[in-house]
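In this view, the complex is presented without one of its protein chains, the others remaining in place.
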Amino acid sequence: MKLFNAKIIANHPINARYWHMILDASMLDEHVAPGQFFHLQCGDAQQNPLRRPLSVFHYHQASATLEFLYLVKGSGTQQMTQRRPGDYMNLIGPLGRGFTLPEQGALLLIARGVGVATLHALAREARAQNKAVHVLLSARTANDLLTATALAEIGANVYTVTDQEGTSNLEQVRPRLEQLIHAEKIGALYSCGSRRLSKLAQDLAEKYHLKGELATEAHMACGIGDCYACACTIRSHGQLKTARVCSDGPVFPIEQVVIQ
Amino acid sequence: MKLFNAKIIANHPINARYWHMILDASMLDEHVAPGQFFHLQCGDAQQNPLRRPLSVFHYHQASATLEFLYLVKGSGTQQMTQRRPGDYMNLIGPLGRGFTLPEQGALLLIARGVGVATLHALAREARAQNKAVHVLLSARTANDLLTATALAEIGANVYTVTDQEGTSNLEQVRPRLEQLIHAEKIGALYSCGSRRLSKLAQDLAEKYHLKGELATEAHMACGIGDCYACACTIRSHGQLKTARVCSDGPVFPIEQVVIQ
Amino acid sequence: MSDLSVHIGKLILKNPIMPASGTFGAELTPLLDINRLGALVPKSVTVSARDGNPVPRVCETSGSMINSIGIQSKGIDDYVTHQLPAYRKFSPPLIASISGETIDEFETLAARLDAQPDVAALELNISCPNLRANGQAFGMSAEATAQLVRTVRAITDKTVIVKLTPNVTRIQDIAQAAEHAGADALTVANTFLAMAIDSETRKPRIGNIMGGLSGAAVKPLVVRLIYQVHQATRLPIIGSGGVMNGQDAIEMILAGASAVQVGTATFLQPNAMTTIIDDIDDYLNRHQIEHLTDLIGQVDLS
Partner (left out) sequence: MSDLSVHIGKLILKNPIMPASGTFGAELTPLLDINRLGALVPKSVTVSARDGNPVPRVCETSGSMINSIGIQSKGIDDYVTHQLPAYRKFSPPLIASISGETIDEFETLAARLDAQPDVAALELNISCPNLRANGQAFGMSAEATAQLVRTVRAITDKTVIVKLTPNVTRIQDIAQAAEHAGADALTVANTFLAMAIDSETRKPRIGNIMGGLSGAAVKPLVVRLIYQVHQATRLPIIGSGGVMNGQDAIEMILAGASAVQVGTATFLQPNAMTTIIDDIDDYLNRHQIEHLTDLIGQVDLS
């Protein structure tokens, strides 16, 4: 974990709602795991006292580049879009606990919306280790199906469903996933970006006795475990207890997450 | 008086502390008198809820350009320096009461520091009407003697004094001004930018029975006469009363101003 | 076009947006379509002429400003003969803000203005932090508030609005005191007592040392106060403090305000109020809400 400035190499929209930022991360001297995040200063210090957490979309150690894929939502991410190549972003990270790969078997990633930003790094890592990766991408519209091409290019099998086509409801998604689990030797399930899909992943992991992990979100202040802003409830050894998304998570074993 | 956006034509430093901004004022359809001011939105709406008043440095109706000369002082003027040609400034104006020229005789302008920004427009107007103009410019250093050359170019007689050279103290300035009053058929005195020099101008106007006007300053909120933030005390018909710098001033007859 | 009208006591306002006293005047005419406002609220008037406080009277703080005008007023005679007539050309109802140092002064002002047909309602400024030492005000005591409101109530049938101070431990108690004493509505709230010091000169940045804080920074405090008052009384509430845009106004209405005053925002954008009215109209259309009144107090606590 480190506090540092990173020069912006690129920052551009990939569609109406999502942007992609590439930073020069040569200041970084630590391993960055998929599922970890950085805490970014997006705006003016006085106006925006809180940083914004963003998952690592891609970290390429050789070229020392760090990438984020972000949804333009409120004042923080809006201000990120104003930053130009050559400007600096102030970051803290890498933070939190990332994903772990299955010992064996293929990975089944279930992502909705910008949730794919988080799972993308995992897909890359798994492919780099030559593991089979299957990704179910869900989104509102075909336009919001992010990075499907990039995932296919690295050799992941991508399945897309959208609200627009009427293919994203649980009744259709569930059998599709079960079919994949049966046919593709799935060793672990991962999900991010949708409560509904996370719940489904949890059910399936339990039903098929699969390893699974969920990436969770919470509003954060410190991002490093000091303030308890990011509390969530987890189930551990049959007991409910409070954990911090920023430092105990954001990735938790799928059976521990209490989905409200 | 009007609320409008004006495109920035130029905005650059003229020395370490002062900047010059030129705006496209083609939106303006009113006469702008020397001594009047505009109320500018310098910064972000939420961060800087107050506008900043700046005197007209120069308004050129034919080319529809409006110029300001400004001292970089705090957050508002600092943010003005960030604006680039092509950006827009949001202005209210022209506001307040400006200077009036003497029926006859020459003008003696006594300015210190950025006070010359206000008197400059008056010098131009007087020269355009072919009146003789004498300007005593006082400043901390030779570098801060603003627009001396420009004033000379339009045919004003410029006399400079600085703290650095030790020529700006009242003991030296007073006889110089008295000598000018005697020698140059001065019809009116004008001052801006220094309490000390304004007091001196007031003394001289009284002593030599000259017309005189002072440009005053006050912290403002509305700028248009509604809020009474900019109160000052004036002496009128032997009585002290409260006036608003923004709408009753900022230029007052020299005998009316109560200099604290 | 949704129905933006709201009730404040006996008044029906065509929309909920009105100026905050002290930040508005007929001088805005060239910059703002005054006839579009829900109501007009001129600067507080006092019985006798007052000069106001030493300068500087305003300073800027982070996302806010401090003012200590100290009620500069030409007195009630001038108000009746010169100021009221200047507003006659506008159609929105006029709410006269009155301010005094004693209950007798409030009584005198209320009696004078009760007789003025141009005055639709009275707003009792019992909360100005700039009149007495250390920001003390009537509105800090439930008893003083009750006594003052009872006195004014006995004198006028016009709508009486009490402008509360936020600088109290329990605003609910003051609100209830005003309600029981006969107030028709409450303005929540006046400015917050504040102070700023220039670290270079070491001088207070306001001539009067302390002043009242207004602007965006105070909004979360005012939303809380509105919510608390709405829970404690049945009176219509006029929110005041930090409204810069339509979203802010909606936020106050959801918390329990029936109408909203705009002050500091007008200094930055003289036409802020009409922009806010447009924003509210857009919001209602977008959310398919026919009557603004359906939103009042409708914060979703589920």
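First chain written, first letter: the chains are A, B and C, and each begins at residue 1.
Rule of thumb we're sticking to: contacts are C-beta pairs under 8 Å (C-beta built on N, C-alpha and C of every residue); 3 or more make two chains touch, one makes a residue touch a chain.
Note that the structure is predicted; figures quoted are calculated from it, not measured.
Think of the hidden chain as still there; on subunit A it touches residues 1-3, 41, 45-51, 75-76, 92, 218-232, 242, 247.
Although one chain is not drawn, its touching partners on subunit C can still be listed: residues 61-64, 66, 134-135, 140, 167-170, 192-197, 199, 201-204, 209-210, 213, 216-221, 223-224, 227-228, 242, 247, 250-251, 254-255, 283, 298-301.
On the side of subunit B, the interface with the absent chain consists of residues 46-47, using the contact rule stated above.
Here is the rule we use: only the chains that are shown with their structure count from here on.
If you tally contacting C-beta pairs for each pair of chains, B-C comes out on top. Annotation: 36 Å between the Cα-based centres of subunit B and subunit C.
In subunit A, 46-47 are the positions where the chain touches two or more neighbouring chains simultaneously. Annotation for subunit C: residues 62-63 touch two or more other chains.
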